[in-house]
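What you see is the complex with one protein chain gone and the rest in place.
Order of writing sets the labels: A, B and C. Residues in every chain begin at 1.
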Amino acid sequence: MAFQAYGGEGWLLTKLEQLINWGRKRSPWPLPYGTACCGIEMMAALASGYDLARFGAERPSFSPRQADVLIQAGTITKKMVPIFKRIYDQMAEPKWVISMGACACSGGVFRTYSTLQGIDLVVPVDVYVPGCPPRPEGLIYALIKIMEKIEKDHPLRKKAAEIGIGG
Amino acid sequence: MAKPVVKKKYTLTERVYLIEIIKGLGLTFKHFVFNVKASFRPGPHTVPTCWQYPEDRREIAPIFRGAHMLMLDDQGRIKCVGCGMCAKACPAQCITVKRGKVAEGEESKYVGKTYPEEFVVDLTRCIFCGFCEEACPKGAIVLGPEYELAQYTREECQLTKEGLLANYYKAKEEGKLKPPKKPVPVAASAEPVAKKAAAAKKAAPKKVEAQGAEAKGDAKEAKAKEAEAKKAEKEQKSEG
Amino acid sequence: MEVRRPTIEDWDNPGDLVTINIGPSHPAMHGTLRVIAQTDGETIVSAEPEIGYLHRGVEKLGEHLTYHQFIPITDRLNYCSAIANNVSYEMAVEKLMGIKVPEKAQVIRMIMMELARIADHIVCIGILGVDLGAFTPFFYLFIQREEIYEIFEWYNGARLTNTFGRIGGVEADLPEDFEERWRKLLPNLKKAIDETDKLLTHNRIWMDRTIGVTAFSPEDALSWGFTGPCLRACGVKRDLRKDEPYCFYDQVDFEIPVGKHGDVFDRYIVRMIEMEESIKIIDQAIKIYKEFPPDAPLMAKVPKIIKPPVGEVYSAIEAPNGELGFWIKSDGSDKPYRIKIRPPCYMVYQAFPELVQGEMIADLIACLSSLNIIAGELDR
Partner (left out) sequence: MGLKEDVQNTLGELALDFLECQGDLSVTVPKDKIVEVLTKLRDNLGFNFLSDVFGVDNSVFYEKLAKAKAKKKKGEEDKEEEPQGPPPPRFEVVYLLLSLETNKRLAVKIQVPEDDLVVDSVTCLWKAADWPERETFDMFGIRFKGHHNLKRLLMWDEFPAHPLRKDYPLEGQGEERILEYND
């Protein structure tokens, strides 16, 4: 394979990774999982006015299997945890998670018996968006951050390490 | 069980169906033409097209409640004295303040004799209600205009003293510091509810029906009510 | 006819009927609602809603926060119209303490509440359209909703969860450019409502999908505890703004729209007319507002630490969804002993099995959207 021949840092590999990242970066299809107040602001971000589609989030994918970015907007209660975990597990790799709003980030003001104190206890979170709820701009900024993160990713090298070649 | 409904008869245009559809399509087409025209209009984009966020930011209210900042007075001294009133008032308990005594030789940095040795705002918990701002006796903590708060880790969302001050410098540089809040006028005396209800009943005249007469009627109402309220007050005073 | 309610165990032994599970993660179930329905072909034989997926323990939290600190929590009940929740709670505490709210503050509350009502109905109608396949009104209406949120933002700095008002009054006067903004918004808002009306009301597809769907009789509705637009759609003329007037609602002139059958179409029409009535109310309220001098009091004299006397009161207002009430029991300390919230959605949604029985699966979605179930106040 190419990365072995070029010592893992070769021109072809880098260009190929850049190409993949470019493709992924320009089409982060979101799974809008709005459960509470933040869902309303997320709708505002998706609707006319802010239009998240300008960033390639063209198609809000309500099926987890076709989504790349899980936008968790709103509280996850303990009753909801299995369902939420299941949705995350159903998403195909590569996947990213935006935790939007105070409730999703840490439970927020609801330090109670029924609220999950942050979705990062259950799934890995890539970007935290504080705010209760954040402005639509805040969510768009988070999506831009996700795009920056994708740009710095090394998908081929990761894959190689996974299957045990190239190191 | 749901109730059966006898459907009303559709009118001809409704029955033909195409006419209404064409009307609707015409309406959307009108919007389309309007939007295309508007996008050629010079100047910043306004409502017909979307706000092009990262490049062209929407104007936010000067009193917008964004990330916190620690205020400095005009001599560059930190206003906060670390009393912890904000932490007490916070419904989400997201503020941690540790009070410290100002060391000798550092008096020029702080307004009071004590200062916040540690000041952490957990932005992931914060609900931006603005109660800390209201509770602060010195006007030291203020919710600023910053709304781009997304971070990669939860630790980065902890706003420390340095972050709070950085927010202040940034807001000051951009000229986005909040205008001083006007004090809210408070009623002079607490009146019992029963009296108020009686007075309101007396004062409330019959509903104004005609559209044109509304303005006049309302004016009269208000005047009558004021007079009534004054009377009630006087009565109360004389009683007391 | 007594029908056995389906449970999730019916998955394993279905019999002739098919048990399907809709939600809680389903685009039409608004995030956190879940319905387990037993169907015979396309027809729903019985349905059982399962709630609690957004139960955040608000009532328990209320017992651990002070009276003042609970105001932002009420924002998060019905987040589409947070202001109505705030005012309802504040009025309950004021009643408990016997505080008289200055009249100017009441007018400001009234204006803001009606704006919130319009915003709430916009969300409801927009989503109803989206769920039934009519996407365009959603976009046209949401632009106007943004403008309403802008008014809120320029009033006290937040768009959605406003934390409006304080116990004993309001925290600020209306901004100077408020009326200018309202006048600027008004023609656009009216136009958007008109356009929605043009696009939907006489559209044959819309009519076929809404008229006669999940109709309800007024007797049933009252027995189930319906309030608000859903009750008015059934033909009962009940509105707390007229029946138990608060603020200045007895001095403004407005109509209460009433439906006939209580079906999805009637609920939609009632909400559409209510938006127009709200515009009327705001116009009149601004006139009343202008009569007050600029330095008229906005806050009653309230002690800094709120400690109501021992007692218990119930106070309700007409929120956009219906009667929103707070029952507060005080033990004389600075924290409420018990807060019970009476959310309007809760009562409406429990009639859901009876509403959708015998209808098609597609009608279930239409019914759900038209009831405007907000999970935040449903589960608290």
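Observations
In this section, a contact is a pair of C-beta atoms (placed from the backbone, for glycine too) under 8 Å apart; a residue touches a chain by one contact, two chains touch by 3 or more.
The shown structure was predicted, so the numbers you read here are calculated from the model rather than taken from an experiment.
From the options C:A28, C:I44, C:L61 or C:L141, the residue with contact to the chain not on display is C:L61. For subunit C, the residues in touch with the chain missing from this view are 5, 51-52, 55, 57, 59-61, 63-64, 95-96, 98, 220, 222-225, 238, 243-244, 310-314, 316, 323, 325, 327, 329, 331-333, 337-338, 340, 342, 346-347, 350-351, 354, 379. One chain of the complex is left out; on subunit A, the residues touching it are 78-79, 81-82, 85-86, 111-114, 122.
FYI, only the chains that are shown with their structure count from here on.
For the pair subunit A and subunit B, the distance between C-alpha centroids works out to 30 Å. Computed from the mean C-alpha positions, the centre of subunit B lies at a distance of 20 Å from the centre of subunit C. Across the assembly, subunit C contributes residues 72-73, 140, 143, 161 that each touch 2 or more other chains.
Annotation for subunit B: residues 47, 60, 91, 127-129 touch two or more other chains. Listing the residues of subunit A that touch subunit C in their complex gives 33-37, 39-41, 43-44, 47-49, 62, 64, 74-75, 77, 79-80, 83-84, 87, 103, 109-115, 132-133, 135.
In the complex of the two chains, the subunit C residues touching subunit A come out as 24-27, 31-32, 52-58, 60-61, 72-73, 75-76, 79-80, 123, 138-140, 142-143, 145-146, 149, 159-161, 375-376. Residues of subunit C touching subunit B in their complex: 1, 65, 68-73, 95, 98-100, 102-103, 136, 140, 143, 150, 153-154, 156-158, 161, 163, 169-173, 195, 198-199, 202-205, 207, 211-212, 214-217, 220, 250-251, 253, 261-263, 284, 287-288, 291-292, 295-301, 354-359.
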